[in-house]
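Once you've had a glance at the structure underneath, I'll fire off some questions.
For this view, one protein chain was removed and the others were kept in their places.
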Amino acid sequence: MRSFEVKNRTSAEDIKKLRLITAVKTPYLPDGRFDLEAFDSLMHMQILNGAEGIIVGGTTGEGHLMSWDEHIMLIGHCVNCFGMSIKVIGNTGSNSTREAIHASEQGFAVGMHAALHINPYYGKTSLQGLISHFEAVLSMGPTIIYNVPSRTGQDIPPSVIEAISQNSNMAGVKECVGNDRIRDYVDKGIVVWSGNDDQCHDARWAFGATGVISVVSNLVPGLIRELMFQGKNPSLNGNLMPLIEWLFREPNPIGLNTALAQLGVVRPVFRLPYVPLPVERRIEFVNIVHKLGRKNFVGDKGVQVLDDDDFILVGRY
Amino acid sequence: MRSFEVKNRTSAEDIKKLRLITAVKTPYLPDGRFDLEAFDSLMHMQILNGAEGIIVGGTTGEGHLMSWDEHIMLIGHCVNCFGMSIKVIGNTGSNSTREAIHASEQGFAVGMHAALHINPYYGKTSLQGLISHFEAVLSMGPTIIYNVPSRTGQDIPPSVIEAISQNSNMAGVKECVGNDRIRDYVDKGIVVWSGNDDQCHDARWAFGATGVISVVSNLVPGLIRELMFQGKNPSLNGNLMPLIEWLFREPNPIGLNTALAQLGVVRPVFRLPYVPLPVERRIEFVNIVHKLGRKNFVGDKGVQVLDDDDFILVGRY
Amino acid sequence: MRSFEVKNRTSAEDIKKLRLITAVKTPYLPDGRFDLEAFDSLMHMQILNGAEGIIVGGTTGEGHLMSWDEHIMLIGHCVNCFGMSIKVIGNTGSNSTREAIHASEQGFAVGMHAALHINPYYGKTSLQGLISHFEAVLSMGPTIIYNVPSRTGQDIPPSVIEAISQNSNMAGVKECVGNDRIRDYVDKGIVVWSGNDDQCHDARWAFGATGVISVVSNLVPGLIRELMFQGKNPSLNGNLMPLIEWLFREPNPIGLNTALAQLGVVRPVFRLPYVPLPVERRIEFVNIVHKLGRKNFVGDKGVQVLDDDDFILVGRY
Partner (left out) sequence: MRSFEVKNRTSAEDIKKLRLITAVKTPYLPDGRFDLEAFDSLMHMQILNGAEGIIVGGTTGEGHLMSWDEHIMLIGHCVNCFGMSIKVIGNTGSNSTREAIHASEQGFAVGMHAALHINPYYGKTSLQGLISHFEAVLSMGPTIIYNVPSRTGQDIPPSVIEAISQNSNMAGVKECVGNDRIRDYVDKGIVVWSGNDDQCHDARWAFGATGVISVVSNLVPGLIRELMFQGKNPSLNGNLMPLIEWLFREPNPIGLNTALAQLGVVRPVFRLPYVPLPVERRIEFVNIVHKLGRKNFVGDKGVQVLDDDDFILVGRY
């Protein structure tokens, strides 16, 4: 089910060059459907501030809380409206090989530039199973493999990455295990993006990572652009640390969702099982914004501490 | 769940001007999945020969045999690859208002230029129910209403069309009831496309129809373009009649599917409940092609009579 | 995907004996989900008053407004709670052969006693296509074929019924074309149920029909039981006519939905595209109830004329 139209031709090489990829947040309407207007606005902020790629429906974008038709629709929407300005990378991975195949076929059919594939989390499998899983989807188009054992319960070992790296669609690895692992891959000629905002400066400038697939760039895209493009900058990196630490005190995207709502760029709507950070944390965020400078953050409204009652939590949508 | 991006802005006025819209066939791989490569090729034939719009997943395109995610994916694919050259009209209608709402939201989100909406076939409803059904979707974007009582079991009467015609998204009506009905609408300033290939010449040149939403244009797009654009031409219209009559001897798209397979432009794969025409009819088609001229038909292979064994019928896909 | 457990073994012969089958209404909660408590109560009324079978998710039960998982769940629920007292016949038909296959497999897997299969409405197909469609599902278990051209746009001709009648799973036909057609089938040894409440008395007592698949029995199950079991009764039949005529003035189940809400046995919730009958009709219904006797109707609350504001119409659910 391939299409060879010009609009559907992106090479893995095009993906390998990206230094700043944002795992973009999915905003919601009060009934839990996508807030496309807010989403479009987030996309413009990313493009304007220098992000070169986005992950649609990643863990940050809460792909695991979407139905597949919502997910593919959002990918198609991004391709149509923003595909000329930014690379659209669909998180069409799944712990079910069937779903990963189906979603990747559909994602490439609607024009996504690359797929992000996770190893089978929760269900897990053997090393041979991992290779079979990835091989089932690699034929479809440019692919980034995503390793985050703290979520999946299973590390993708270098032997698996190396086994699939011969495939011409293999663009590289989003690696969360740390910078030593990154250096190993770089030494073997494998492209790597850091998946940890707190390590990405060093990953990029000291360990050979190509760039970052970032969460914090949802908030301060211009600063992360600077961090990835303008050379070593421990001072900027240091200034960002309080924000990054704040962001990951609870499982992502809880912090991000809370932050974007307080910045006034998305409605304060959470799809369960995510719930907002408590008020103490929400106050901390406002202080962090003031310290780092409101102008460095997305949006142009004043940052505010939202009340518990301002948040809407949706279980059925 | 609206997006206001430039790429998502088409007006009903843009749709009202289209004279030749093809209800494009959906070709399949032997396992029943979409054959996107063949589909892209059909699209190029349409664009090259002057079709100005396509219906994706209409009754001709067998939308009723698609899952909704397949359907929306195909719309997104068309928008991405061909949306600059042709208007993409998604058949996001359903006999379930919920499905029509959901599909239309998704279709517009992936950038379709207009929606085609049928009245609730099979389930049917009251006149007030019809109006409520159409009003539930008209807010989303440019819309063509489709009336084909021989399929739906229920005529959409002029009173319903008039009631919803005030809506600025109402582009017009695809009308299959006949040319007198068409004239009535034209007299009231309502845009109409003929939904009957055998009546479209007169509809266009004698009854005021804007154009046609055509099945036969899948086969001879250039001739139908001529029929809709070059003025009254009873001679061409007469020459086309044997083809058109052949095409509709069994419920559409049985004839079309058989014809395109024999022209070598799609694989001879049928999703059940459709089955190919019997061999006598298949021989007739080859004769019709020779008489009308192979060059007027899509594709560049010789037309051939396929054997019963050449066809693949799929029930699970 | 067959199961041969005792609980999954029903023969077509068991189905052929049923005289009163009710096409049961599906009641809703205000948010559009199933109101299972009200449904269970309707089921008890049917069982208590002598219905021998139910159609789950028929056109009356608005199967076309259900997702397939809702539909199969409702079948499974009926089997589990009521399968010992009444035959559960799932409307697992579809105009898509794929869907009909999938739904029938699932329906039999959860224990339904028989399937109801419609011909492919709206999409339609050739006679050979009809036979292929029905043959694709007949192997799975006892099956009733449903012919209602006023909804489907296509009559199932006797030649098709006869072709598939050799199959041992073929239980019979729900026929809406009229009593002459019924007699023809009876003469050929094919079991038939009338699908028209207004003709069912004569169908049963003068034309050889086995019984009725009834809508009006939702309202007055005891009287329809009497009509089908106690011999010719033109007087009772005549008394029922005003109710039956009232019930079908608008496409079913609009009248039924309105009636059951006014009898206080279901919440006044409509899934679009159905909307309640206007107030004049609602007043008529109360008069009909009083004339025929409240005690003959289901429920034990007083019948009342509901206000427009009492009704909830849901498009998203």
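Note that the chains take the letters A, B and C in the order they are written out, and that residue 1 is the start of every chain.
Here is the rule we use: a contact is a pair of C-beta atoms (placed from the backbone, for glycine too) under 8 Å apart; a residue touches a chain by one contact, two chains touch by 3 or more.
Note that the coordinates shown come from a computational prediction; the quantities given were computed from them, not determined experimentally.
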**Message:** Quick check: which displayed chains does the absent chain contact?
**Reply:** A, C
**Message:** Looking at the full complex, which residue from A:Asn8, A:Gln46, A:Thr97 or A:Asn147 touches the chain that isn't shown here?
**Reply:** A:Thr97
**Request:** For the chain that's not shown, point to the residue among C:Arg33, C:Lys232 or C:Lys301 touching it.
**Result:** C:Arg33
**Prompt:** Among C:Gly83, C:Pro120 or C:Gly195, which residue is in touch with the absent chain?
**Reply:** C:Gly83
**Message:** For the chain not shown, which residue from A:Lys25, A:Lys87 or A:His133 touches it across the whole complex?
**Reply:** A:His133
**Item:** Missing-chain contacts mapped onto chain C
**Value:** 1-8, 29, 33-37, 39-40, 68-70, 72-74, 76-77, 79-83, 105-106, 109-111
**Message:** Which parts of chain A face the unshown chain closely enough to count as touching?
**Reply:** 32, 59, 62, 64-65, 95-98, 101-102, 118, 120-126, 128-130, 132-133, 136, 149-154, 250-251, 254, 271-275, 277-278, 313, 315-317
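The definition used in the following text is that only the chains that are shown with their structure count from here on.
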**Message:** Hopping along touching chains only, can you work out the least number of steps from chain A to chain C?
**Reply:** 2
**Request:** For the sequence-identical pair chain A and chain B, determine the rotation angle of the Cα superposition and round it to the nearest 5 degrees.
**Result:** 180
**Request:** Using mean Cα positions as chain centres, tell me which chain lies farthest from chain B.
**Result:** A
**Item:** Whole-Å gap between the CA centroids of chain A and chain C
**Value:** 50
**Complete:** For the pair chain B and chain C, the C-alpha centroid-to-centroid distance in angstrom is 33
**Fill in**
Expected list for chain B, residues touching two or more other chains, is none
